[in-house]
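Input: one structure, supplied below.
One protein chain is absent from this view; the other protein chains keep their places.
Which chain is which? They are A and B, in the order written, and residues in each are numbered from 1.
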Amino acid sequence: MNEFLQPVVEKFKTEFKAEASEFRDEVTLLIPAEKNIEAALLLRDEFGFDLLSAVTAVDYCPQKTPRFHMVYIFYSTSHKTYLTVRAGLDGESPSIRTLEKVYPSANWREREVYDLFGIHFEGHSDLRRLLLPPDWKGHPLRKDYPLGYEEVQFTFNFKEIDVRKPKGEI
Amino acid sequence: MGVEGKTGNPGVVTTSLEKLVNWSRTNSMWPMTFGLACCAIEMMAMQASNYDMSRFGMELMRASPRQSDLMIVAGRVSQKMGPVLRNLYDLMPDPKWVIAMGDCASCGGVYNNYAIYQGVDEIVPVDVYVAGCPPRPEGLIHGILTLYEKVKAEKLADWK
Partner (left out) sequence: MREIQEFTLDELKHHLSSKAISGETVVLNMGPQHPSTHGVLRLILELDGEIIVNCIPDVGYLHTGIEKNMEAKTYQKAEVLTDRMDYMFSMGNTLVYTLAVEKLTGLKPPPRADAIRVILTELSRIQGHLLWLGTSAMDLAALSTFLYTMREREMILDVFELVSGARMMTTYIRPGGLWRDVPAQFESLVRRIVKEIPRRMIEYESMLTKNPLFLDRTRGIGPIDTKTCLAYDVTGPTLRATGLAHDVRKANPYCGIEQYDFDIPTQTEGDCYARYLVRLEEMRQSIRIIEQALDKLPYGPVRVPNYKFVPPPRSEIGASMEALIHHFKLWTEGFTPPKGSVYATVESPRGEMGVFLESNGTPKPYRVHYRTPSGPLLHALPVIAKGHFVADMVGIIGSIDIVMGDCDR
């Protein structure tokens, strides 16, 4: 871990009781989900992380606690380092506060996470679907959502699939 | 064709009305720009100077469906784009043809999932399928020439 990130990790451990881990020269901090705005303000104002590079989520489906991990990746243009911050969430439709007031770029990123995972963002100015049609049911990137692929019609299952196919003129 | 072989060249050509109409349809077919994804780049490369499409009559691409007669569906059609595609097909006046360019438009291509229509023939009737990911510009030209063969064999009564 380089010397720029050392005080950041120490501050996070004392303030938020974060767990730090390092894998392949990358530092990841796991914080409780209620403290995400305070953590973001700390990173932006005190340590100079001016870009929020990525906002995404991971679904650990059969596992209940935590069911989701929100992943935020911060970047500092002056010190050229990345920092990954994770927050664990539980339940079928969890909710977490939005980072929109701190970093405006989080607006569309959180809309995409809501669209694909179903995580609600409290205080978001415009929470609607971004990538899928507005009346789509379900959240595709969850692990219990099927891929939705079309079964290939080989000779051994030709007749079963042929029955289900729509026929006629368009 | 006709009697001009016997009487010199009086400046007169005789043919059937069907052949004349089909010939004029193929020689100046205007495609509608329906480039969605990567295949659109190869379609643009085909329109540019290396593989010129103007020599086959497609001098320009009309963006408006009311002024075009060929729709080259170049790229993958997603769930949100499907109804838009059908709407634009309905707006085109007769006679109209559709070429499904590339694997994604023909059969869903590499993507077999919830978000892509498995072939644009779920939405519009297709005349020629061009395979490739993306097809080379020569491949698309071959597809267009195949469409011309098909048009030349059409009857007038097909488009009432």
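In this section, contacts are C-beta pairs under 8 Å (C-beta built on N, C-alpha and C of every residue); 3 or more make two chains touch, one makes a residue touch a chain.
Because the structure is a prediction, the values reported are computed rather than measured.
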Contact residue for the chain not shown (choose from A:43, A:73 or A:87): A:73
Hidden-chain contact residue, picked from the options A:65, A:125 or A:155: A:125
Residue of B:81, B:107 or B:131 in touch with the missing chain, whole complex considered: B:81
Touching residues on chain A - with respect to the absent chain: 23-24, 26, 28, 50-54, 56, 58-59, 71, 73, 77, 80, 82, 84, 103-105, 107-109, 112, 116, 125-126, 129-135, 140-141, 145, 147
For chain B, the residues touching the chain missing from this view: 33-38, 40-42, 44-45, 48-50, 61, 63, 75-76, 78-84, 86-88, 110-116, 122-123, 133-134, 136
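Operating definition for what follows: only the chains that are shown with their structure count from here on.
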Whole-Å gap between the CA centroids of chain A and chain B: 42
Of all residues in chain A, those that touch chain B in their complex: 132-133, 136, 140, 145-150, 169-170
Of chain B, residues touching chain A in the complex: 79-80, 108, 112-115, 118, 121, 123-125
